[in-house]
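Omission of a single protein chain aside, the complex is shown with its protein chains in their original locations.
Up next, chain A:
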Amino acid sequence: MKQITKIGLAFAIVISALIFVNYQSHKTITITFGMFAGSNWDVPNGNCYQIYENAIARFEKKYPNVKVELISGITKDDYVEWILEKSLQQDIPDVFMVPSESFDMFAQTGLLLNLESYMNEINENVFYQSSLKAGQYKDCQYALPFESVPTLMYVNKTLLEQENIDFPVNTWTWSDFYTICEQVTKDTDGDGYLDQFGVYGYDWLLAAHSNNCEIMDENGNLHLNSTEMVESIDFMKKLVALNQNIEVNSQDFDEGKVAFCPMKFSEYRAYKPYPWRVKKYSNFEWDALMLPAGTHGDNTSQINTLSMGISRFSSNKEIAWEFLKELTYSEECQNEIITLSQGVPVLQNVASSKETMDLLSDDSPGDSNFQFIMLDEVMKQGTPMDLFTQYDEIISQIDAEIYRIVINHSDNTLMELTDIQQKIQTK
């Protein structure tokens, strides 16, 4: 009996010591925020920390006993590796950035906290649904969106005017797109080689997205031989055939020799305002438009979203949640995205507010056809990028194969695609 009492006593002492230490360390709560430096959208960003520093200052004012530590200095390329290294050391930041390419992996490996129990605190409908969906895994919310970027079609207005072609409408289709491309593709200097082209940078993934293709389903099965996919690849073949084996490069677009170029909204934001515009595209006027709709699809944009999540191993989940809300759910922080970043705020009323419109208009001098009212429309109609686990790896494999069949103008697209699917699936 004595022995039992002794053991019990020892247990009690150890536990009370642990509780005491825990209590002491929780007097002032410190949470950490992990982020990468630079822009998520691979465009130049002068001061990437400003927006987060402001958010932290506001948050610390609201919660005087909380200190938010910003962990900075990691580049975007090193970020995922860095977070996973931290996870092996159980030293993950409480709140951290979740790039959409890594979201599935983060959620699947149990790095992210399931936010479902917190979600009833907020009104989900204030977010753009396509942005919110970027943080969902198996019907559960694991991350909240911070900023989104839709992909839009950029049009060389000057070139279309020269060729006497009307500026396309937002509801245009593949056939409209192809007709214009066919019209503008020509040899202008008469040297026997084509030097004016329809489109640069339009790839099979964009075509597939515009035609409502699902590349991989939830169970990890590829669907490369669907009717939609065959149509997309056939369309790509037609487009590429126009160029008569000449590779169009980005310089051609910069020099004003290409009519269309799909671009992320962030690039538009980064390059359109002064002084970037002067540096990059000085000799023509350009504007943005929704992507052309495929036979089975709509004019939907692909929306890429940078989300924020909470570590499942965080010891201050409640405070981390409050900070997450400050970043994603507070209008103050979302408002700053317009001025300090290149994305689109994920809160509908912030993105469609008059201030936002004014700020965006100020950014783009000269006459612009791009209606910023459209931005709201694009965000509402857009669909999140279909970013499955190991996305980059699988897409690059498919990419190489499809490049081959598009260039070779092979006749039987369905058979080729079925072959590719089997080849990749067996890997």
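Going forward, a residue touches a chain if its C-beta (ideal position, glycine included) is under 8 Å from a C-beta of that chain, and two chains touch if they have at least 3 such contacts; residues count from 1.
Basically, contacts and distances are computed from a predicted model.
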If you look up the hidden chain in UniProt, what protein name do you find among "Exonuclease SbcC", "Branched-chain amino acid ABC transporter permease", "4'-phosphopantetheinyl transferase superfamily protein" or "histidine kinase"? "histidine kinase"
Using the touch definition up top, pick the residue from A:Asn47, A:Gln89, A:Asn120 or A:Asn164 that touches the left-out chain. A:Gln89
Which is it among A:Cys48, A:Met105, A:Leu152 or A:Leu306 that touches the chain not included here? A:Met105
Could you pull out which residues of chain A are in touch with the chain that's been left out? 1, 3-4, 7, 80-81, 84-85, 87-91, 105, 108-111, 312-313, 389-390
